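All protein chains but one are shown at their positions in the complex.
Moving on to subunit A:
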Amino acid sequence: MPVPAKDAAAWMGARGMLELQGLTRRFGATLAVDHVNLEVPAGQMVGVIGRSGAGKSTLLRMINRLAEPSSGRILAGGRDVTALQGRALREWRRDCAMVFQQFNLVQRLDVLTNVLIGRLAWQRGWRAAMVLVGARFTAEERAMALAALDRFGLAETALQRAETLSGGQQQRVAICRALLQQPRLVLADEPIASLDPRNAQVVMDALRDVNRRDGLTVLVNLHHLDTAREYCDRIVAMQAGKVVFDGLPGALTAERVRAIYGISEQEFAAEAEARQRAAAAPARLAMA
């Protein structure tokens, strides 16, 4: 759907740089994330890579404040969001939309309502009550949701329950939900780890489209180096909670990978593959 140029410009202005300063998270004695400093300019598509337990997930979840930092700060456009509470916190979460590995859609709600969940943090006063009681979103919001679904070829599924959709479709619905939040940035935590290669490509294309066309900053956790190289403007590699590489995809050569992780790129890929299968299988069973 076409956007008036002045709106887009106003949005660009509202967005600022995301800065992580000494961000740290401890779980007992282990440091999941260890003094991470990172500056992400608006509009960048950043791939965060690393082996299992490198702290990628915790890093993203801290930005959305699903996990609390043990120390350090998160600044968005110069504003400290590390200690926000109540409505301010909900509005920050609205501004940094999250996409999960297991989609995290409400299975028994229809696709349309799942997408409209992205509008919850926008409701005020009387409207908020109407939405809580009867899911009375406005016609405009409904049309927005349908347009978002249509963009990823899902408009016809709007009135089906989310559980009737395939994994790839569900992840695209989750991206629609993220878009309806009208966020400044999108945090995608292993968005393709539970998908087959073809669906993975569709979902990564969708994320790139969101980045290129809507100009949103995208932070995406990946464990496939090839995917990261293909889609991202910049790659951040993590190991044991620390950032060990930060640069252009071209700079992350096979030698660099071996130097960082001590294993070849093929071994890295195989390990990611095995972990993906292990992670996906029990999660699906639990959902059924």
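Convention: a residue touches a chain if its C-beta (ideal position, glycine included) is under 8 Å from a C-beta of that chain, and two chains touch if they have at least 3 such contacts; residues count from 1.
Keep in mind that, in the parts below, contacts and distances are computed from a predicted model.
A chain of this complex does not appear here, and its UniProt-recorded name among "Monovalent cation/H+ antiporter subunit D family protein", "Phosphonate transport system permease protein", "Thioredoxin domain-containing protein" or "Cytochrome c oxidase subunit 3 family protein" is "Phosphonate transport system permease protein".
Annotation: of A:Met17, A:Leu31, A:Leu109 or A:Ala155, A:Ala155 touches the absent chain (contact as defined above).
Within the full complex, the residue among A:Ser70, A:Gln182 or A:Gln201 touching the omitted chain is A:Gln182.
Touching the missing chain, out of A:Ile74, A:Ala121 or A:Met144, is residue A:Met144.
By the touch criterion stated above, the residues of subunit A touching the omitted chain are 1, 3-4, 7-8, 11, 112, 118, 136, 139-140, 142-148, 151, 155, 158-159, 176, 179-182, 213-214, 285, 288.
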